[in-house]
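Apart from one protein chain that is not included, each protein chain of the complex appears where it belongs.
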Amino acid sequence: MFYREAGIFKTSYAADQALFRIPLDRLFVIGVVVAAIVVVPLISNEYWLGSIMIPVLILSIAALGLNILTGYCGQVSLGTGAFMAAGAYMAYKIATNFTWMPIPLVIVLGGLCAASIGLAFGLPSLRIKGFYLAVTTLAAQFFLLWLFQKVPWFVNNSASGVPTAPPRSVFGELVTGAEATPEARYLFVLAFTVVLAVIAGNLVRGRIGRTWMAIRDMDIAAELIGIRPLHTKLSAFAISSFYCGVSGALWSFCYINTVESSAFDIFRSFMILFMVIVGGLGSVLGSFLGAFFIFLLPIALNNVVTTFGLPIATETISHIEFMAFGGLIVFFLIVEPHGLARLWQIAKEKLRLWPFPY
Amino acid sequence: MAEAENVRAEPSAQTRVFGEPVLTLENIELGFGGVKAIDNVSFEVRKGEVLAIIGPNGAGKSSMLNCINGFYKPQSGSITFKGRKLPGMDPHFAAANGVARTFQNIALFRGMSTLDNLMTGRVLKMNRNFLWQALYWGPAQREEIEHRAYVEKVIDFLEIQAIRRTPVGRLPYGLQKRVELGRALAMEPEILLLDEPMAGMNVEEKQDMSRFVLEVNEEFGTTIVLIEHDMGVVMDISDRVVVLDYGRKIADGTPDEVRANQHVIDAYLGVAHD
Partner (left out) sequence: MSEFWFFLEVLLSGLFAGTMYSLVALGFVLIFKASGVFNFAQGTMVLFAALCFVGFLEMGWPVAVAAIVTVGIMVAWAYSVERLVLRHLVNQAPIILFMATIGIAFFLEGFAEFIWGSDVHPLNVGIPNDAWFVGPEGEMMIQQFDLAAAIIAGLLVTVLALFFHYTRIGRALRAVADDHQAALSVGIPLNQIWVIVWSVAGFVALVAGIIWGSRLGVQFALSIIALKALPVLILGGFTSVPGAIVGGLIIGAGEKLAEIYGAPAIAELVSYMSGINNISLGGVEEWFAYVLAMFFLLFRPQGLFGERIIERV
């Protein structure tokens, strides 16, 4: 009734190809973004901003990246953590060696370094597919993390091997490092998130996105209509790794405030894969929903236990978490392979008829 | 012959005159392991004609198309296309130079909408770089709109407006075949390769498809190479027929000539091999 597609006529192809084809959708998304900028910092306390909103947004960026590679281009990667680490370490190198450089540029350059590394590890995708490729991305995961951990050059020979992120400002306001206020860090991360989400939305509805999906759906046919498989897959690897790299750099600079490889281990890679599956393969919105869901699930579990004073050891809770993650993945793959994003869409379709379903 | 007149008005197929050969295949040989799929086959495709390749199952027809658009590389022989004599086609070169095709088993991008499937046919004609696309603004947007307009023409031509936004995986078989033809047409092909475009269709669907094929041929001057098992359709719509059997060419000529050819009759009706 209130949410309708009917009666909205478009008079130009431009309007018909817009990011949000239905005005209400557009309004809704703009509303969410405005609320995220204005309302969230006002109503949230330090815990919510610093320990939930910031990491969730950063992980959403990584999930977007993996969704481009896996959801749109059909190449499964288990090396997301490694590409995040590449972004974090390279951004650290750049920030400390070129101290004059504005921090947003540092983060982007970190992402570009990750992209070039992703490009290198995407090369095998020319000849191998599916889970074969997934195994080679494990090579990236284990090799890169080992490299960053063992070679002191990456951390400027710091004695502890775990340097702290350097403090940097934007418009005179500290946005990175432990001293920055959660509000400033949050807005900084949010800016990246919004821009990258819009870019992802644009890419997947344009030519590049269509070539990715063509390779995903039927690579042979794609090749025969003139899409170059290697170019296409490599572009997905590079762009995906760029997103992961930016995400990793933000993770180190704005969330944990240190540069350490343990933040990007294989467990991180799996978590981001889960975000993409649960959120929805091949959906920009799904990347966000998945990140929220997977990140909040353990917190919610913990809260349930403490609220009701259940006599469960913390260790046991983490085991239950594992079971819940595994169960959810299987559940979504069986019941709703398009994930939360699809559920959202179904809800909207229901809303279209509500409250008069006939 | 009565059927032929229903589909194509006079002058009848035999009197049409065709231009230069656009594609010449010479002494093509292709084998998989010990099996010879194509054995020393030569023929040419002339500009503007409808050429049918027929033959029993396993005669090497699909392999022939696969050689023409570069999916398989022949072990020997040559393909002359656009004034270049090549030992084998490259898929990208073929697609970029106007060779489009459809497949025996539908090879659509099942997760994408009809519109997006057709838009993939325009990929080679779109060249705005990545940065413009990331912004989806200015030249990139103009380019998208320009190609969308062309794709809409194809959609109108094939009468598939209603399924524009439907994911093709959900469409019935006949419509999927039509969308696949649409994707090939969106490439603005000079040569259109159709691999059994009417397989599994009922009479009405076959008539529709024949009509589209002929209209494409007449309106856009597109050269058409098709594989088809339905002899009625083949004899009606093609200007020339090449017959393959066991990977060898056994006949090449107008439908009437082929119909009268003893080798063809033997291949189809069977003959006592001694």
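For reference, chains read A and B in written order, and residue numbers begin at 1 within each chain.
We adopt the following convention: a residue touches a chain if its C-beta (ideal position, glycine included) is under 8 Å from a C-beta of that chain, and two chains touch if they have at least 3 such contacts.
The shown structure was predicted, so the numbers you read here are calculated from the model rather than taken from an experiment.
Touch with the chain that is not drawn comes from one residue among A:Pro55, A:Gly74, A:Gly87 or A:Pro229, which is A:Gly74.
For the options A:Ile61, A:Ala263 or A:Ile277, the residue in contact with the chain missing from this view is A:Ile277. Remark: the omitted chain is touched by one listed residue; of A:Ala200, A:Leu224 or A:Leu340 this is A:Leu224.
Where chain A meets the missing chain, the touching residues are 74, 76, 123-124, 127-128, 130-132, 134-136, 138-139, 141-143, 146, 150-153, 157, 220-221, 224, 266, 270, 273, 277, 315-316, 319-330, 333-334, 337.
Just so we're on the same page, only the chains that are shown with their structure count from here on.
Residues 12-14, 16-17, 19, 199, 202-203, 205-208, 210-211, 213-214, 216-218, 220-228, 235, 282 of chain A are the ones touching chain B in the complex. Across the complex, chain B meets chain A through its residues 69-71, 91-92, 94-96, 100-101, 103, 107-112, 116, 119-124, 126, 128, 130, 133-136, 140-141, 143-145, 148-149, 152, 183-184, 187.
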